[in-house]
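Only one protein chain is missing; all other protein chains are in place.
Read from first to last, the chains carry the letters A and B; within each, the first residue is number 1.
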Amino acid sequence: MRCSRGKKFLLIGIVVGILALGPLYMRTDIVGLFIVLFIHIILAQSWNLIGGYAGQINLGLAAFFGSGALVTHLIWIGGANSFMALLAAGMTGLVLSAVVGFPTLRLRGIYFSMGTLAIAMTAEILVSNLFSGALRAPSIFAAGFTAESRYYVGLISTMISLLTMYLIARSRFGVGLRATRDDEDAARVTGVNTTKLKIEAFLISGFMAGIAGGIFTYYYLTIWPEFQFSTLWTFVPLMIVCIGGMGTLMGPVYGSLILVIIEHIFSRTLGAAHLIIFGIVFIIAVLYFPGGIADGLSKAQKILEGFFSSKKGLTKPTHDTRMAGETRI
Amino acid sequence: MIVTQAIISGLIIGALYGLAAIGLGLVFGVMKYLNIAHGSFIMLGGYASYWLFALLHLDPFISLPLVMLIMFIMGLIFYRILLAPLSKFSEDLKVNNSLLITFGLIMVVDNSATLLWTSWPKSITTLYSGAAFNIFGIRLTYIGLGGMGLAIVIILALHLFLTKTYFGKAITAIAQDWEAASLMGINIDYTYLISCALAITLAGVAGVLIVLCYSVTPSGGFSWLMIAFIVVTLAGMGNLYGIFAAGLLLGVSQAVGSLLIGSSYQGVIGFAILLLTVLFRPDGIFTRKRKGYAR
Partner (left out) sequence: MLKINEIDVYYRDQQAIWGVSLVVEKGKTVVLIGSNGAGKSTIIKAISGLVRPAAGSISFENNRIDKEPVHRIVELGISMVPEGRRLFSQMSVLGNLELGSFVHSARQVKNETLNWIYEIFPVLKNRIQQVAGTLSGGEQQMVAIARALMSKPKLLLLDELSLGLSPLVSQNIYKMVRQINESKRISILLVEQNVRMALKMADEGYVIENGRIMGEGKAETLLRNPAVKDAYFGLGQAWR
């Protein structure tokens, strides 16, 4: 690779440094935008882990996100501090993953997908019956609210989630997941315990989704449970990952960036229609650009590299490729 | 007495469940794609019938052939634009991508429906809508009977089609082994195209009955998708014949079960049946239990 290890770390360090100092020079609304970006990145990585790396399509992400948001609110009201509330959000997501994952991940992927869909539907109905309208945080929280604290919570959580994804991708766990995704039967036969790996990945994924929900409550203070559990919160992260590049580390980041920017610019003008457009773009991406933006970028990088390196390319072998010493019968 | 009424009502609803499920089962059995937008297509069928009724005053049973034609054309377009491009992917990717694409389609269709027709429920009320008659103390609605009759006719037609026509036999062959089927000279792509259109048409028929008996909303597709999925799982993925029976079974179970736990928790019965099937009989209750599990 042209970029040496050292150069990469330097680049990451610079970006992190710039982001870490963010609230010092950013306008408040931009800080808010970044918080939304962080939430999307974490949620998208959650879907990416079980969907992009393990190949299991989670259609009920909203239930995990919503549960995290709800639980954080309830725990907060109950008097716990924000750290506990966030942790509880993550645990909720994890528990939910266990509930859905254990029965369905032993079977073919369609059962998992429909199982998650069923959970999401059930949750949405349950929640809209139990909690109608908005749930507000008590005013003491509003008084102590700073955008900066939320920003740093979001930034740190995002860094942790990205680091986790990076470590997983390079570990035996990650290799096993990808093997499961590409050909589960073949992986099984070579001794990979695919069910265990899928469940573990799903637990981590659920935890991350819960955290994203917790940060959401933490930032917005007022939540509307019905909205938190709507299919939108499944579709948008799904779309982010597929457009950004499924199964890559940076894909969800690129996708989230684009989404947040586009939503920020167009949400007033398009309204509900923007979902229709997103849907169409999403379908086109899955059918014709399966690698997403991440793949496009790496291809572009290869082209540039080829451009600048010397022409030492391999020549095509001549047609008579018989190995030396063989005689024709 | 109440139990008998429940059983009869359950059978009638079950016929509708079976009808709603055939389209899903057909696409999955033949192409191995899971079309989760199936529920949205059911709703679309209902909407088509609704607007023909509202604007042209056509009785839904009379406009049925027209609705079927509309849905058939929609199915052709759906296959060509969305499903045909999937054939380039490997077997494992195909299923996943079909899930993703049809999920995207749900977003497009449901939100378009909301934009065009609002999310207020629409239903059709005709002169005979509430009318019923009594036999031996059992109450039967005309619409219920009509729906049951329709379902039976369709099942029979499908059976004849699958067993007596070359095209139908081609479908059965492809469902078992598509490569071998292609070696018979069967045009796989064309068969897929027509099967998909048929499946969507059947979804539309279910939608017509639903808009008569219940209502249609842009997001109503999900619950019908779940019902269709439960029925297809119960019958066994790829087993088309069991679907009607499985639908009846689900309908009766829900009807009788709601006597015990109340009608608002009917959905739970469906999920319980799904869970039990998946845990103990993943290949469906009509397929002989294979060694191993549903992989």
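Going forward, contacts are C-beta pairs under 8 Å (C-beta built on N, C-alpha and C of every residue); 3 or more make two chains touch, one makes a residue touch a chain.
Computed from a prediction, not measured in an experiment: that's the story for all the values here.
Contact with the omitted chain, checked across B:6, B:188, B:213 or B:268, is made by B:188.
Checked against the full complex, the one of B:58, B:115, B:173 or B:268 touching the unshown chain is B:173.
Taking the complete complex into account, residues 166, 169-170, 172-173, 176-177, 179-189 of chain B touch the chain not shown.
Everything that follows uses one rule, which is that only the chains that are shown with their structure count from here on.
As a whole-number value, the distance joining the C-alpha centres of chain A and chain B reads 33 Å.
Taken in their complex, chain A has these residues touching chain B: 55, 57, 59, 103-104, 106-111, 113-114, 117-118, 121-122, 125, 181-185, 231, 235, 238-239, 242, 272-273, 275-276, 278-280, 282-283, 286-288, 290. Chain B contributes residues 34, 36, 82, 85-86, 89, 92, 95-97, 99-101, 103-108, 111-112, 114-115, 219, 222-223, 225-226, 229, 233, 237, 267, 271, 274-275, 278-279, 282, 293-295 to its touches with chain A in the complex.
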